[in-house]
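See structure below.
Note that this complex is displayed minus one protein chain, with the remaining chains in position.
Think of it as A, B and C in the order they're written, each chain with its own count starting at 1.
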Amino acid sequence: MSNHATAPESALRHRVYRQLEPVSRDAYGLSPANRLIVTLIVLSVLAAVVESEPLLAAGHESVLHAFELACGVVFLVEYLLRVWVCVENPAHGPGWRGRLHYMRSAAAVLDLVALTPLVTSLIGGEAFVLRFVRLLRLLRLARFGRLSVALTHLREAIRSRAFELAASLWIALILLLITSTLMYLVEGRAQPEVFGSIPRAMWWSIVTLTTVGYGDVVPVTAAGRLLAGCTAVIGVGLVAMPTGILASAFSEAVQRHRRREGGGWKDAH
Amino acid sequence: MSNHATAPESALRHRVYRQLEPVSRDAYGLSPANRLIVTLIVLSVLAAVVESEPLLAAGHESVLHAFELACGVVFLVEYLLRVWVCVENPAHGPGWRGRLHYMRSAAAVLDLVALTPLVTSLIGGEAFVLRFVRLLRLLRLARFGRLSVALTHLREAIRSRAFELAASLWIALILLLITSTLMYLVEGRAQPEVFGSIPRAMWWSIVTLTTVGYGDVVPVTAAGRLLAGCTAVIGVGLVAMPTGILASAFSEAVQRHRRREGGGWKDAH
Amino acid sequence: MSNHATAPESALRHRVYRQLEPVSRDAYGLSPANRLIVTLIVLSVLAAVVESEPLLAAGHESVLHAFELACGVVFLVEYLLRVWVCVENPAHGPGWRGRLHYMRSAAAVLDLVALTPLVTSLIGGEAFVLRFVRLLRLLRLARFGRLSVALTHLREAIRSRAFELAASLWIALILLLITSTLMYLVEGRAQPEVFGSIPRAMWWSIVTLTTVGYGDVVPVTAAGRLLAGCTAVIGVGLVAMPTGILASAFSEAVQRHRRREGGGWKDAH
Partner (left out) sequence: MSNHATAPESALRHRVYRQLEPVSRDAYGLSPANRLIVTLIVLSVLAAVVESEPLLAAGHESVLHAFELACGVVFLVEYLLRVWVCVENPAHGPGWRGRLHYMRSAAAVLDLVALTPLVTSLIGGEAFVLRFVRLLRLLRLARFGRLSVALTHLREAIRSRAFELAASLWIALILLLITSTLMYLVEGRAQPEVFGSIPRAMWWSIVTLTTVGYGDVVPVTAAGRLLAGCTAVIGVGLVAMPTGILASAFSEAVQRHRRREGGGWKDAH
């Protein structure tokens, strides 16, 4: 399909490409190279999570650091290989032009950002922000195998009901403003600390409308409780609407895809 | 269509009308004038929200006041223009009669109410109530573009399932009364402060049936907890029923509309 | 239809019957007599609710007592009239035999129970239990108009999905037992007061599985929190299942009925 190179280098490049590019394989099975990368991404994220908790990391700092370094090197090699082989994909075009085109794609930029912890772990850096960058690697999973398919379906589901979802969110937002204003008017004098302004009352409002109900902020006056009851009943129905819409749209998208798949598009190569 | 005027004043009026009247344009795209008004409504509501919180407003009072004044003037001009051009809409009839007919419509009354902050900000007034009126402007958004379409669909959805929704609410209300009475009987002696009367027990009941669960009021006796468990299980199912009904009705209303739209009704003019 | 009496007494009885029997009218419109009774039921329940709260009832005790007495007398007259006219309904058969048959029906027994507050308010009685009996009157609403139709639909919906609902409840119950046992094993030593036995851990379990989440009892150990997280995720899905099933079954039942109604069964007389 994209066989416009005959030199041995090109043959090798094509083999590497087929190992690295998820789209060149069946959507569900990953190539061995990609399986390794996915495993390393998951493990390096877990390492970052563990490292943040002193009780878990105590005594294992050097092991975790070495593992992070190893992951960083593998991801660097992966990045360089991807840049090298990207020209196999006709979408990017040939030569360094194609490579630059690839490097400007969202996926490649994310790959590059996910490499920064390697640099900072060598020269030292702020552990706090660093950890966040290491967790960004999680987003790289989005282009592998099943998860990429699932996200495609989810995106399709959201797009097919964009209007309903946006409308529900708008109505929820307006409901949020109205209930928090009313609560501020009704309960503001009794509990100025938590209902003394509209932005403060919004915290209560969102916690109630989503039925999370932490209970750190609750109305104490009779009028406030009456209003809270109405907010809960009306709000529950309206805020839960997007959920129902999204669930059925997602199910539909998957089923639609399954029927199409019957007409096969397994392996492009 | 409604071209029953030939003088230059009338031509101008028609142009202004087409700028202001949302219905005279495609339901999804707003005219430049309306886009400005929607932006100002959103910003003036945000300003009212910010102003209520001393931590945010401190030092910006004069800017916020000036902005509120400017919004008020724009909304006043908009109101006067709408009254002037409303006769272009055949629904209101010609002349001052038509204008009075328009001024008595819900939308126009709301526009007028939303203007009161302008008056009170000039002559001074109670900040507490004033802020609420300023937030009423939010409701004016209901007649612009997508939100007006969404609300039409929601109203249609509610009407198409009016019986199911009303029945669910009735059942929920009766459940609320029964559970709070039982809880008052069971837990009233142990916690007279919060379960010592049926209205007090209702607060617990509504917080539990909607699964908000603040936790400020919880049963402590074994019988009370048994009752609370049953309330949660039975209640969850019955109170969540309207949500499922509303979500599917709303989805249906939007899809029905989309199919009809295929037969076009883009721009009436 | 049931005109097997020609004496003037019988003609009057038939007129009274048509006023009292909801089924003899269109399902949606109530006769004036029934409208009065429904109103009195709602008001007497509200009075019982208000009376239980000293802050609301203070100073109005004699008014509330008089109103309760008046309601009781009306309900007594209604009961006697219903016993008198029930023979008009062929389902009960003629004469005192039919009347005894009617008096043994669930609705008539409920009517009689709802009369006991009248007796006890005259001779004095335990206010605590009395109030509950007064709230039982609420259940009498079940045979009037729309609510009776709604309950019929709900019963039909539950019956049509009896297997799914029973299965979901069974699975939920087993889940409740398993999670509370695990939590008792994991968290019992750390918090013996609230997780020290399986029945105690059940309180936490049911509050978590229904997502009410009061927060009066929460795990504090790492293992307990891990278990609570799994309980919340798995449990939410399984416990919410009956809700989805019931909502769709209820919607279906109403729609089925609406289609049938097209073939008319408005007024039997």
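One rule holds in what follows: contacts are C-beta pairs under 8 Å (C-beta built on N, C-alpha and C of every residue); 3 or more make two chains touch, one makes a residue touch a chain.
This structure is a prediction, so every number in the text was calculated from the model and none was measured.
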Contact residue for the chain not shown (choose from A:A48, A:I171 or A:V186): A:A48
Residue among C:V149, C:L177, C:A190 or C:A223 that touches the chain left out of view: C:L177
Options C:I37, C:A114, C:V194 or C:I245, residue touching the unrepresented chain: C:I245
Touch criterion as defined above, residue of A:L20, A:C86, A:A172 or A:V186 at the omitted chain: A:A172
Hidden partner chain, residues of chain C it touches: 161, 163-164, 166-168, 170-171, 174, 177-178, 181-182, 184-185, 188, 197-200, 208, 211-215, 218, 222, 225, 229, 232-233, 236-238, 240-241, 243-245, 248
Those residues of chain A which, in the complete complex, touch the missing chain: 45, 48-50, 52-54, 56, 128-129, 131-132, 135, 138, 141, 146-147, 149-151, 153-154, 172, 199, 202-203, 206-207, 210-216, 239-240, 242-244, 246-248, 250-251, 254
Touching residues on chain B - with respect to the absent chain: 211-215
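Assume only the chains that are shown with their structure count from here on.
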Fitted rotation between chain A and its twin chain B in degrees, CA, nearest 5: 90
Equivalent interface to B-C, taken from A-C or A-B so that over half of the residue contact pairs match: A-B
Intercentroid distance (Cα basis), chain B paired with chain A, Å: 33
Cα-centroid distance, chain A relative to chain C, in whole angstrom: 46
Where chain C touches two or more other chains, by residue: 211-215
